[in-house]
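Take a look at chain A:
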Amino acid sequence: METFLYITAVYGVYLGIGVFVIGMAWRTYQWATTPKSPVRLGMFPKPKTGAARVLKMLKDTLIAPQSARIEPLMWAFAFAFHVAALGAFVGHGRLIHEFTPLVNWLGEDGMATFAAWSGGTAGILMLAAVVFWIARRTFGPFKQLSVPEDYLLLALLFGVIIMGDHMRFVGTIHAATYREWFQSLLVFKPEIPDDILRSTTGWSLGAHMLFTDLFLIYFPFSKLVHAIGAFSANLVRSE
Partner candidate 1 sequence: METQQMTTLAGVLDKKMNRQLKQYLDICARCAICKDACHQYVATQDFKYLPARRAELIRQIYKKYFTKTGEFVPALYEARDPDENLLDELYESAYACTGCRRCMYYCPFSIDTAWILSVAKAILIAAGKGNEMLGQLADAALFKSDNFEMFKDVIVDGFKDIELQVKELTGDPDAEIPVDKQGADILYVALAGAHSILPAAVIFHEAKASWTLSYFEAANYGYFFGDAVKARQIADRFMDEAKRLGVKEVVITECGHAYRVAEIFHEAWSGEKHSFKVRHILEVIDEYITDGRITVRPDAITEPVTYHDPCQVGRNGGIFEQPRNIVCALASDFRDMTPNREQQWCCGGGGGLVAISEMDEFRLKSGTIKAEQIKATGARIIASPCENCRLQMEGLNDSMELGIEVKAIMDLVLEAMPLAGSSAKVTPTD
Partner candidate 2 sequence: MSEEMKADLDLDLKGLLCPMPMVKVSQNIASVPVGGTIRAVATDPGSMADIPAWAKSTGNEVISAEKVDGEFVFMVKRLK
């Protein structure tokens, strides 16, 4: 297990984050240095001021009200997924530093309960959305339109989430232990705590990280670059 964990939860993490950051920067650089079309591609009605344009862009990107109107169910799952993913991302911040003010307010036990509920909800919502997306892509025009990339990304996400959920719902290791491991990565003195190595949950962590690493590595080369591109594309809508 130790070797496996060193590959996925140590070197893989460095590689994943490295490829992700450089890849996304490179992709953004490519977009920024490709000349804009001189033709205005916006549609009407358009906001009149620059500030209103930015507000509309944020609304279109973060809430997508038009998409909600045309396919409410798809929108609901997509919206839930993105909010939950953001929540999960923020929650993982505990690996870097405990949310001390929150602990002071809720108390140790309160914090554990809160984390269990919020993390659990996010994990379930994300899993539900991914299952919905996989199901949606198995029939009709959605199936015809899908390419292997779509399934690969969903499979990676499914792996990340299911193993994360396993650690959350079944695993017995607490945040403090994971924090030890993650902080060791941050100071480039990687070490995997004995608690993890001795527990079967170690395998869950390894699998969770394996999927995460692959997901991060593939991210900049996939359609997921919409994480950045959606903002500028939606800004074009009102130019």
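Selection rule: all candidates are chains of the complex that A comes from, given by their letters.
Worth pointing out:
Everything that follows uses one rule, which is that contacts are C-beta pairs under 8 Å (C-beta built on N, C-alpha and C of every residue); 3 or more make two chains touch, one makes a residue touch a chain; residues count from 1.
Model, not experiment: these values are computed from the prediction.
Any copy counted, the candidate of 1 or 2 that touches chain A in this complex is 1. Considering their complex, residues 27, 30-32, 34-41, 43-46, 60-61, 64, 66-67, 69-71, 74-75, 78, 141-142, 144-150, 152, 221, 223, 225-226, 229-230, 232-234, 236-237 of chain A touch candidate 1.
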